[in-house]
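Only one protein chain is missing from this complex, and each of the others stays in its spot.
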Amino acid sequence: MARDLIVVGCGIVGACIALTAQRAGLRTQMVEAGFPGGGVSAAGMGHLVALDGAELALSVRSLALWQEILERDPGPFEYRRTGTLWVAENDADLAALAQWRDRLQSAGIPAALQDAAGLRREEPALARDLAGGLLLAGDGIVYPPKAVHQFLTRALELGARIRTGRRVTALTADGVVLEGDRRLSGEVVIATGPAGSELLPELPVLPRKGHLVITEATASPLRHQIVEAGYTQGIHAPDGLSIAMNVQPRPTGQLLIGSSRENGLSDPWVSPVVIAAMLRRALRFLPGLGRVAALRTWTGLRPATPDGLPYIGRVPGRRSVWAAFGHEGLGITTAPATAELLVDLILGRKSTLDPAPYDPVRCLG
Amino acid sequence: MNPPSVTVYVDGVAVRLPEGQTVAAAVACVNGQHRPARAGRGPFCGMGYCGGCRLRIGGEFRLACQTLLSPGLRVETDD
Partner (left out) sequence: MIDVFDLVIVGAGPAGLEAARSASRAGRGVAVIDDNPRPGGQIWRHDPTENPPRPLQRLLNDLESRERIRFFTGHRLVAFESGPTLVLESATGRRRLRGESLLLATGARELFLPFPGWMLPGIHGAGGLQALVKGGWPVAGRRVVLAGSGPLLLASAATLLRHGARIEAIIEQAPTADLLRFLALLPRWPRQTTTALALLRRLFRVPYWRGSWVTEARGRDGLQEIVITDGRRERVLGCELLGTGYGLVPNIEAANLLGCELTPSRHPAVRVGSRGETSRPGLYAAGEITGIGGAGRARLQGALAGATAVGDHRQSDRLLGRSREAEAYARHFARHFHLGEPVRRLARPETVICRCEEVPLDRIPEIPQADSRGLRLLTRIGMGPCQGRICLHALAETRPEPFLRDWLARPRPPLFPARLETLAGPEVAHGPET
């Protein structure tokens, strides 16, 4: 008999898990309190990037899975292989990028170090005083709401079901309780991003608020996604506000400009102060963009765990409850590998990735 | 009232209109109403929010319907 799986939360991670689980023969039901993909997924930049540090293995495996997905079906994702050009303001940053290049290469990801002249050749719109950069040609971008919709549609085609507009209020011994006291039974995957600890208080998630700006369509001056070398340090800035430049040329000709991080804030309001700081940082690297018009700004909440790695695996002390949240700002990139790993764990199969670093047990008190 | 006329240039073509009329009017006088610009949709709302008449005016992107003519102004409609 097929096992029943209830996936709570239909963002990119939930939708990807539902699709993978349904394919693997589980009977999958998704529950989404709002609009599928309307939470963290919609608020983000939609980058598919290899990121240094703890998430390297997960992002590298996930990029390989993305490659397969996009080769099968490139259209609906609005995919663009922009590459990522990491830029160094000074020699110290450039040296750090050089070390990272070595780590990437040992993980099988090609990366090309650029000196100042090379940087200008790759991206003439960049400021003239930068030290150099690192080009990861395999990175790209997708449009997250459509990516979620695509995974969801495929899952539904394979027989998965979804309930939207209903919140899960509690976990039971063999399933979940929905708003209005309706009960569903089955094994449960919690994929609700920053709301993960509402149902699983033993797994802490800290909201990290971010702001983004999108411009009008321009004759885009950029060929690559541009990120400043300090970005990965910004991620782990412990308190307060941190800003790191990240600008993407979208397939629409628009520029998507980030990024900011504010720990512990969970309000949705756009702060003009943060927007201003973020834009000043973008203009420092791309000084020619000042007269380009911004169309919209918005915020989103990254679900951050204490050690910067997502929870993927069985929740200790609970019967048949699985966690898949806490992907911070990398959920779009890492959703396919998360889904692969989690479904392998559910089915007791050996997985490509070592599950230990993501096992929720590490963060239990 | 008879405001003085000014000469402006739409894609290099000189047009003379009363000062205080809009760039949208000047563009329509040169290019005709149905193709007010070679790019973009042309004016729709007439009140500055649809964005259809955004053109390079005096080197800056501005709304043609909200911009008044000034002597020597150069308007480009083909960006």
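Things to note:
Note that the chains are named A and B in the order they appear, and that numbering of residues resets to 1 at the start of each chain.
Note that a contact is a pair of C-beta atoms (placed from the backbone, for glycine too) under 8 Å apart; a residue touches a chain by one contact, two chains touch by 3 or more.
For clarity, every value in this text was computed on a predicted model and none was experimentally measured.
Set against the missing chain, the residues A:146, A:318 or A:362 yield one that touches it, A:146.
Across the entire complex, the residue among A:116, A:177 or A:283 in touch with the chain not shown is A:283.
Looking at A:20, A:271 or A:320, the residue that reaches the missing chain in the full complex is A:271.
With the whole complex as reference, residues 35-38, 42, 145-146, 149, 164-165, 213, 215-216, 240-241, 257, 268, 270-277, 279-280, 282-283, 289-298 of subunit A touch the missing chain. Touching the omitted chain from subunit B are residues 1-3, 17-22, 24-26, 28-29, 33-36, 41-52, 54, 58, 60, 62, 65-68.
Throughout what follows, only the chains that are shown with their structure count from here on.
Put simply, the C-alpha centre of subunit A and that of subunit B have 44 angstrom between them. Listed in rising order, the residues of subunit B touching subunit A in the complex are 60-61, 79.
Of all residues in subunit A, only 219, 291, 293 touch subunit B in the complex they form.
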